[in-house]
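Have a look at the structure below, then the notes.
One protein chain omitted, others in place.
Each chain carries a letter (A and B) given by its place in the written order, and its residues are counted from 1.
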């Protein structure tokens, strides 16, 4: 049985040494916070979305994040261009289908991106992930969650069908490649009171794919690390303003001892 | 005589239970902070501006915020589309005419939006509000204020003419529906040292219109609540970085006792 706490710490340490560039084509709400999260975990962010440079920019990157939180059709074109170039160069692409299932545009554009770009990991809440399989999601703001349990079987089948790893986040996070699945139970309810924590989770997953060749392990350990940072922050503050500040601090200074004791990742039976 | 402190607490409590979705088509400067403010007060934010989805997105919302802080002509088209759909569905639309009166584009686009969309509340500083009535404003950055007193009569007439509620914020806030007017004297000067506090005020007003059917009462109690949160934050910090953090904390954790004691709203004589 894999020692996920050990693996998590190893990924954190390697990341902090390697400082990979993470290219984001993401939404306007979280550009600043995901850039800061990228720095806090020890990687380097670049945000670039012009169709005239995304292919060149992604060629310098360790991983590419595509996030449709404030999508337009033009922006999706840039995403597809960058994603296809990343695929050619074997650079991992991580997808965050924000709001898929909520509007027709988001669902159809998410599916269009998926048709054109091969994803290393897709990170979303149950409604978003299920909508990619044609299940009708039910959404109330992008921060809302259904009970993850409803999504387990569908997500497993969908991962196999899409040939990718799905990271379905909620009260507990479920990560599956269709063959093997794990649960991550780190995290804290206050994380839902800060905008962009889902998007930050995606960024951490992307950074971990640059140091961990197994997408399932990369995604699970990234979510464990991020959730643990949330738990640490909640010890410092019970209100969202100071909690968010503490969250960036915790991502930066979480130490080996804390990681070894705190990570809660288990195989799905 | 209405007990505004009681009404404010009732609105806060109902909002925290109901968690309505607030759809924002807003400026790029404040997307993150207004999303976080929406969460802190107990509502759910969604930012979406593509013309291909705004009509669908707004149909899920409890209220719609239109804010022209970084407007382009394309963005205004999306605002009008979303606003007209909201009007059809009787979803309150709240308008923040950032910088109206400062440039011809902002003034003319603000007026164009007003012609096409019926607003539940318009929130702005005196220069912005007066420019909607054809008065020439005088502006120095979007955070600047004239003395509110200059705007009282003009605002009252304008509210009647437009058939809407105007929330004119400044040292004291003046809220009028043309017939009845109130003053809100909560707030703290440090709020002007943080970008986007005007926009957050608009967001809080929008959220309150989902729980309070009287736009005047919704706007006044929202501004009282937000101003009181500013006063509480100023007790914790006298510098803008930590003040802003404390402001989100205060929006989240302001308690009944504090609200009942602290709200200062009075009828205009």
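Here are a few things to note about the model shown:
In this section, a residue touches a chain if its C-beta (ideal position, glycine included) is under 8 Å from a C-beta of that chain, and two chains touch if they have at least 3 such contacts.
All values reported here derive from a predicted model rather than from experimental measurement.
Residue-wise, the contact with the chain that is not shown comes from A:57, picked out of A:5, A:57, A:166 or A:206.
From the options A:36, A:103 or A:221, the residue with contact to the chain not on display is A:36. By the touch definition given at the top, chain B reaches the unshown chain through residues 27-30, 32-33, 69-73, 99, 102-106, 139-144, 192-196, 237-242, 244-245. Seen across the whole complex, the unshown chain contacts chain A at 19, 21, 28, 31-32, 35-36, 38-40, 44-50, 52-53, 56-57, 60, 244-250, 252-253.
Going forward, only the chains that are shown with their structure count from here on.
One inter-chain figure worth recording: chain A and chain B are separated by 33 Å, centre to centre, where each centre is the mean of the chain's CA atoms.
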